[in-house]
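Every protein chain except one is present and positioned as in the full complex.
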Amino acid sequence: MIRYLLSRMAHALLLVIGVSLLAFLFTTLAPGNYFDEMRLNPQIAPETLSALRAHYQLDRPLPIRYVSWVNSVLHGQMGFSFAYNSPVAPLLLVRAKNTLLLTITATLLAWAIALPLGVWSAERLGRFPDHVISWSTAILLVIPDLALALGLLVLTVRTGWFPTGGMASVDFESLSSLNKIRDLAMHMTLPVAALVLSALPLLVRHVRASVADVLHAPFLLAAEGHGIPRRTLLYRYALPAAANPLLSLFGFSIGALLSGSLLIEVVMSWPGLGPFLLEAILARDIYVVIGGVLFSTIFLATGNLLADMLLYWVDPRIRAESASR
Amino acid sequence: MEPILKVENLVKRYAKRNFVGMPQDFLALDGVSFTVSAGTTLAIVGESGSGKSTLASCIACLETPTAGNLWFEGRNLIQVAESDLRKIRPQIQLIFSDPASSLNPRWKILEILIEPLILQGRLSRKERNTHAFSLLERVGLSSDIVERPSSELSGGQRQRLAIARALTLDPKLLILDEALSALDCSVQAQIANLLLELQSSLAMTFLFITHDLTMAAHLADEIAVMSQGRIVEQGPSTKILRNPGQEATRQLLAAVPRLPHATFPATQQ
Partner (left out) sequence: MSRWRKVAPWLLVLAVLHGIVVCAGFFAPYDPIEQDRKNPYLPPMRLHFVDTHKHLHLRPFVYAFTLRPGSFDQYMEDTSHPLPLKFFVAGDRYRLLGLLPARLHLFGADNERIYLLGSDAFGRDQLSRLLFGGQVSLLAGLLGAGFTLLIGWCIGAAAGYYGGWRDDLLMRVAELFLALPWLYLLFAIRAFLPLAVNPLQAFFLIVAVIAAVGWARPARLVRGIVLSAKERDFVRAARGFGASDVYLLRRHILPETSSVLLTQTAILIPQYVLAEMTLSFLGLGVPEPVPSWGNLLSNLQQYSVLVSYWWMYLPALIMVPFFLGYLGLASALQESPGAYKIERRSLGSLA
């Protein structure tokens, strides 16, 4: 067990290092840098520009910059933002917190809806309720997230039920604690709704498919023949057997916690990692971009690792495969 | 008489890496030696995991042994160059155990039959088709199935087709790697009789690999018993069955279900 864990962790670490290299390569090899904008400004002397460039080590060769960046990461700073004149890490952390608030809520909600719905649908496979679910998920699937998010916005604007952007009202600080929470919830509703609606159809379909596969397996029929009650059958026999692909899916969900909401955040003006990175990309604030990509990848790798571990714990076949090697 | 096939101390080792990355070798063949005389049938009998399929692959030149010698018609196949090997391979043909996977299910039967000829560059297109039809007749398949995909055939028909394909290039040695194991009993008997008839009319040598001692007794002149990568006993069928010398042979014999007071089926003369 420990060996498995260690090997998967080593794997994840290598992945993160590889991604950091790749991201570094992409962003630093690309033409142009942050100070190009300034070049257009006739009031800034070229000497100032080259001094700035030297100060930020933009003229050093690539490997040295990589090493000094890694050094910075290990010290918890993750490079330096030109636009904000501050180390990257604290900037990212603040934004990441906002994003996670959104995505964790949405993920929990989506799974909480999808699991029972999928199981219920799988039980009634081919019958009317199942068809209703299939068609509804199909309709949701064919509406792209962009259209969904924008559509929700348009609706809200016309009805005025929910705030149309941002994370807090203008008078947030003056509200009482209870009202602060209410205010946050109101602002979160739209983005969370958009996220849940876009994730739901695939989740429901996969749960339904995995459980349906298992429900018709001979071992389940045999258990039913033993007189085991329906609910126990479903949740203690069928669901664990269907767990393998579902846990992988769950791992993906965790992995996408930081990166999956980018578009929705931009559309809904939620101050998360998404708009921040977009702004940095447009301004060529490279260390912010690399830091953001790294953050997301760490989450993704952690998500996969979590899925692996959960799978090892839940699925005896994986344990046996590991032991026999 | 010089034996057509002589296997000498054949060793096959598979290098695998285990879970943590340390090499863990698996010895499939541990010094196998036996001979086969031309025109006869040798049955190699052993339980699962004794290395029989690996042996079949090595003799058919589909895999390279780690050590040892393989004499076919007086030439050592281990030392023959690849270009010459391309000419020798067609003379040793292998029939696989799973009829479903040994024929490409998407291909039509005619395509399957003429593929060996195309690959070896023999005969014109018309001659290939004629040859294919005559082979079908040989193995007892009707020729109106040629345009159908092979997935539409039954297990027994597929093995007949596999045998027909193997015969396309006039092989001298036919290796049957558990070729009957996947078939129903009655179909097994039919194919077995087909093989006997082919052997007498074409004077071919058969290497019959099986775990079924009864079938071996029915088909083979000689039996070699294989256990854990080595041949532990070889001799004429009657002798092996009446007086098993080794423990492995005795265990195989004991595994054959028998009615009380029944004598063991008479072996082939």
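Letters A and B mark the chains as written, and numbering starts fresh at 1 in each.
Simple rule for what comes next: contacts are C-beta pairs under 8 Å (C-beta built on N, C-alpha and C of every residue); 3 or more make two chains touch, one makes a residue touch a chain.
Remember, it's a predicted structure, so these values are computed and weren't measured experimentally.
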Touch as defined at the start, partner being the missing chain; which of A:Leu13, A:Ala83 or A:Ala138 qualifies? A:Ala138
Among B:Leu94, B:Met204 or B:Ala224, exactly one should touch the missing chain; which is it? B:Leu94
In the complete complex, which positions of chain A touch the hidden chain? 4, 15, 18-19, 22-23, 26-27, 30-32, 138, 141-144, 146-147, 150-151, 153-154, 157-158, 164-165, 202, 205-206, 208-209, 212, 244-245, 247-249, 256, 258-260, 262-263, 266-267, 277-278, 281-282, 284, 289, 292-293, 296-297, 300-301, 307-308, 311, 317-318, 321-322, 325
To test your reading of the contact rule: which positions on chain B touch the chain that is missing from view? 19, 57, 60-62, 86, 89-90, 93-94, 96, 98, 101-104, 106, 115-116, 119-120, 165, 169
